[in-house]
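The structure under discussion appears below in the form of structure tokens.
Note that one protein chain is taken out, while the other chains of the complex remain in position.
This part shows subunit A:
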Amino acid sequence: MKTLTDAWDWLADASHWSGDDGIWHRLAQHLVLTVVCLVISCLIALPVALVLGHLGKGGALAVNISNVGRAVPTFAVLVLLLLTPLGKFGEGPTVVALVLFAVPPLLTNAYVGMRGVDRDIVQAARGMGMTGQQMLFQVEVPLALPMIMNGVRIAAVQLVATATIAALAGGGGLGRIITAGFNLASTPQVVAGAVLVAVFALLVEGAFELEDC
């Protein structure tokens, strides 16, 4: 209990919220990293998944890429990228690692959603004389939208988690409050940082849940 009150005191201290190492700045970094990488990942993954799903090709790749992504530790990829020449570009390794881990769930879910569209409906659309493009955007994508959005939700939660681990490899974001706490051997700061990260992740998850209602 004492730790919780200490963590609360740490959070209540106004000096911990301002400045470059302050909570507001770290929160903004985390938010920007998550949103920017989510947009980049969607721009890469969704066109590929929609076209593959429309054509019905590359299914094995689209489905298995998620299993591969799970087996590769995010921390390892972050450190490997940090040691490449890319490491000289500030948040470069973090952005690349985040995108790498957000693409698989987007690709898999969008592909499965596209293939899950009732074949009879697609046949009917073709019978009505729709072109491939019309079928894709007016029939298949709207029907696959729940699965596509499910992929976006999983990717967003994954991005928040990976951005946190990025702090271990020198990236910015709320994780830095935790790693700084470990370096200072300050349990209250570690717990306070963890609470901030957990609340942030749950808010992201909650935002997608609300959208479903």
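Criterion: a contact is a pair of C-beta atoms (placed from the backbone, for glycine too) under 8 Å apart; a residue touches a chain by one contact, two chains touch by 3 or more; residues count from 1.
In the analysis below, contacts and distances are computed from a predicted model.
Trainee: When you check the chain that is not on display against UniProt, which of "diguanylate cyclase", "ATP synthase subunit a", "ABC transporter permease" or "GMC family oxidoreductase" does it turn out to be?
Mentor: "ABC transporter permease"
Trainee: For the chain left out of this view, which of A:74, A:109 or A:150 touches it?
Mentor: The single option touching the absent chain is A:74.
Trainee: For the chain left out of this view, which of A:33, A:144 or A:157 touches it?
Mentor: Per the contact definition at the top, the residue touching the missing chain is A:157.
Trainee: Against the chain that's been left off, what residues of subunit A make contact? List them.
Mentor: Touching the chain left out of view, subunit A contributes residues 3-4, 67, 70-77, 79-80, 82-83, 157, 160-161, 164-165, 167-169, 175, 178-179, 181-182, 187, 190-191, 193-195, 197-198, 201-202, 205.
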